[in-house]
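First the structure, then my questions, so here it is.
Note that one protein chain of the assembly has been removed; the remaining protein chains are unaltered in position.
Showing chain A:
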Amino acid sequence: MMQPREIVCTVDSPSPVTDSPHLAAGCLMQDVTLASPESLHEIRFRNFYVHSLSVWVQRAASEDVPPPTSAAARATRLGPWELSIRDRTLMPNPLYDTGSQDYVTISRKQSGVDWRGVVRLRFVLRQPVPHWRQFRLEEVRLLAPPSSTPGGGDGEEGPEDEWSKLVEATRAAVHADNGVQVFSGADGQIAYIGGSYDVQTLQLPDG
């Protein structure tokens, strides 16, 4: 399976939209800056108590991109901020935990703006309910379109494979034909060695 390439970027911490604490209540922005203009295929992140999200993109100036209005902005060769995703709801009910820590993928097909030549992204995060202490996006990853050259599998074992191995190993151990060696010591005692499912101690999960 072709693995899309992950794009190197810097993800800022969430910051208030304005200086006024009253106007900013329940609204933060989180910027992501790319090292160079790139085409994006998907944005993946893990939610942390954000109720709804809007995504703005800033693209490198080109003939497809409308020119910015100010001269200073034109000098940076960047286009204006454009609204890509409007008010995508992440938590169906902001009062409750449901959806608060989900992994989310937004694909380019859902964007109102073409994701070519993207330089910066701005996530506008909204959480109207004051009883959540913090809200932000975590584990933000930007993925480029999958390349045409076929790559190998990622070679890493997923947790589901690990679980399947556990099931198989347990089944084999419990139902194995009795391949136990019997050892008779000098004192005539018989000890059994190498039983298939001889378990002495449980491993403790990380606390």
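Convention: contacts are C-beta pairs under 8 Å (C-beta built on N, C-alpha and C of every residue); 3 or more make two chains touch, one makes a residue touch a chain; residues count from 1.
Keep in mind that, in the parts below, contacts and distances are computed from a predicted model.
Colleague: Can you match the unshown chain of the complex to its UniProt protein name from these: "Pyruvate dehydrogenase E1 component subunit alpha", "TBC1 domain family member 19", "Ribosomal protein L20" or "Dolichyl-phosphate-mannose--protein mannosyltransferase"?
Modeller: For the chain not displayed, UniProt's protein name is "TBC1 domain family member 19".
Colleague: Touching the missing chain, which residues of chain A?
Modeller: 48-49, 93, 95-98, 100-103, 105, 130-134, 158-160, 163-164, 166-167, 169-171, 173-175, 178, 180, 190, 192-207
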